[in-house]
Structure formats: C-alpha cells, structure tokens
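One protein chain omitted, others in place.
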Amino acid sequence: MSIVLTRVDDRLIHGQVVVGWVQALGAQRIVLVNDEVNANDWERELYRLSVPAGLAVEFASVDEAARLVEEWGTEPLRTILLVGDVETIVRLCGRSEGIKAVNVGGLHDGTARSQRLSYVYLSEDEARQLHTLSERGVQVTAQDVPTARAVPLDEFA
Amino acid sequence: MIETLAWLLLWGTVVGLDLVSVGQVMIARPLVAGTVAGAIAGDPVGGATVGAVLELFALDVLPVGAARYPDYGLGAVAAAATAAGAPGALGTGIGVCVGLAVAYLGELGIRAVRGLNTADVRYRREALDAGDAAVVRATQMRGLLRDALRSAVVTVLGLAIAALVYRWPPVTVQGAVLVTIVLIGAALGAGATGGMRLSGRGLHLRWFVLGVAAGVVWVVVT
Partner (left out) sequence: MNVRIASALWRTLLFQASWNYDRLVGVGMAHASEPLLRDLPGGRTGEPYREAMCRATEFFNAHPYMGGMAVGAVARAEHDGLPGEQVRRLRHALIGPLGSVGDRLFWAGVLPAAVGLGLVVTATVSPLAGIVSFLVAYNAVHLAIRVWGLRAGWRSGPAIAQELTAGSIQQGLRVVGPIAAIAVGFALPVVAEWLAEEFQMRTRLSIGLVAALAIVFSRWIVPTFGTLRFGLAAAGFALVVGWLS
C-alpha cells in the first residue's frame, strides 16, 4: 500500500509532481530512479532543493531499484516511485508484485517516437512494452495531473 | 459605442496574450481584466463584481506543468461587457454565465493555437534543429501572432454574445437573480476547493482553516 503512485515522466520531479500529486495523495517520499541523476552529485542536489521541506527524496540507480522495490512497497512512508522512461518501469514491474498500476505522466519528443496524447509520445517498441505490462495485470493509464481524466492504455497506445 | 467596443477589443487582445504568451504580469487575472473592462464599458464596480466571481473560479485552476486551463481573463472581459449597466444582482449572474462560456471558448482557442504551433515547428524541423536564429525568431513571432488572433477572435465572440444577451435577455428578472445566487455560490465553492487543494492534506490545511476563521471574525466585527 505504501507505494501510492508509480509514474513515468521524463521531467522527473517537477511542478505536476510536487504541487499536484504530492498534495493530492499526501505523499511523504519520492524515490527517483534514474542512472544519470543517481550518478551526479549536482543533479541530486538540484532535485533535492526543489522539493518542499518534509518531503523525503531518495535516489536509486535502476539496478538498485530492482533490488529494493519490493522493500519500498512494505515500508510505511507513502511513496511516489518516479522513473524517466518505459524501459525502467517494465524492469521494476518485473521485480515486484507490489506495483499494480502505472501512471504515464509525460514522455516527450525523441527519435522514432510519435505523438499519442498532448503530453505522451511513444515509440512502437514502448507502446508494445506498455501493452505487455497491461497483459500481466498492471493497470496502465495516462494522466498528467490529479484533476485530469485517467486515459486508459487502449486510447493512447 | 464603436469606440468603447474598440477599446474592449484591444483590452481583450492584451489580456489574452498575457495568459501564456507575453510576460504573464497577471492582467489576465479575471479580477483585473474584469474591473478594467468594466471601467471601459462605464461600470467599474459591475466589472469588479463579475471579475471577483470569476476570480474565485480561477482560484481552482493550478496551471502546473503543461496542464490546460480555461481562459478566465477573456471570460471576464465578456462578463464585464454583459453586466455593464445592469443594476447589481440582475447583471452579475448572466454576466458570469457568459464569462464561463467564453473562458471555455478561450481554452479551446489555446488548444488550437498549440496544435498550429506544433504543426509549425514540425514543418520547420530542419531549420530549428540546425539552430537557425532567424527561423527561431520568426517561429516565436508567428506563435505570438496566432495567440493575438485567438484573443481577438474570442473577445469578438464574447462581445457578440454580450450584445445578444443585452438585446434579448434570455431570462426574467427572477431568473436573473436566481442565476446570480447560484453562480456566487458555485464560485465560493470553487474558491474553497482551490484553497483546500492548494493546502493539500498537511499542515497548510490548518493555515487555510485559520484564514477562513479570521475572515469570518473580520466580517462579523466590521
């Protein structure tokens, strides 16, 4: 129960997350899973500075996250799990039964991607991977902010 | 008359641009847009009243990230034009009603502009990827022009609706008062919802409640 939101968003921690979702869900911790951010002191510092006091931020590489995700799900802190791309989320879902739903919050311009929603661009491969997740019983929806409609996977991929 | 309409059109265009494209000095807030539009139309207090009601609705919009939002500034210009001259409670409700509809039209306009901007940058992809400064500048200017056009068109539509409502009022006197009552209520509800959402679940909610309590005390005492 303690992972209250699992979100894929290439902007990682930004306004929609800290003003929108953290408030709406009463989250107490954000775990940011991203290899580049995890490897850079100044990037971690930057993200840490941008969140409200009282909200914990932890960083993990994808490998560490794959090892720890099960544990996060059993800790009492209300946690938002945040990743920057589809590949990572597929990997984490493979490691934990605890992730029942994935929120696609924003994936933008990139090579070989096409526009699916105003804030979601996916390659064919990414779309396929999301469908695979869905077939495994994970509920995949797109929703940028809590007050928007959650768009079911079939409508965008 | 024509002069007043021209000033309202100019004001609407500037207000629409302020929302996203230029500066964001917040003349697009309905309180400001409505009061000034009311002053242009000869009824600043009527403008401020509909502006304040729409401002309460606007408090429920958090423009976080790239999320979409109704254009309450353009709504307030149309609302003020509608309400101008009607005494108190008779104009407020119908004015705000027009304002809400126009705010929604404004939002549709924003989506259209964004779609056109997207087509534009796709069309000029190579020049933009090559960092061509002249193309960058021209793309910015075209975006600006589209938004100015959107603002002007929505303002004209709003003024047209205002003129129709003025010529053929769709309600009886009782109906107009009823709409005013319902919309003031809905606006206060929207403002409170916005305030609570702003405060989240944590400590801030206590500050919000404290603020409400202090406001109630102030009202009772004065």
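Chains: A and B, in written order; residue numbering restarts at 1 for each.
Keep this in mind: contacts are C-beta pairs under 8 Å (C-beta built on N, C-alpha and C of every residue); 3 or more make two chains touch, one makes a residue touch a chain.
As the structure is a prediction and not an experimental result, all values here were calculated from the model.
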Chain not shown, its touching partners among those shown: A, B
Hidden partner chain, residues of chain A it touches: 11-19, 36-37, 40, 42-43, 45-47, 49-53, 108-109, 115, 118-119, 146-149
Residues in chain B touching the chain absent from view: 20-27, 29, 31-32, 35-36, 38, 44-45, 47-49, 51-53, 55-60, 62-66, 70, 88-89, 92-93, 96-97, 100-101, 103-104, 113-115, 117-118, 120-122, 128-133, 136-137, 139-144, 147, 170-172, 174-176, 178-179, 181-199, 203-205, 207-216, 218-219, 222
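Note that in this section only the chains that are shown with their structure count from here on.
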Of all residues in chain B, those that touch chain A in their complex: 62, 64-67, 114, 197-202
Residues of chain A that touch chain B when the two form their complex: 11, 14-16, 19-20, 22-24, 26, 54, 106, 118-119, 144-145, 147-148
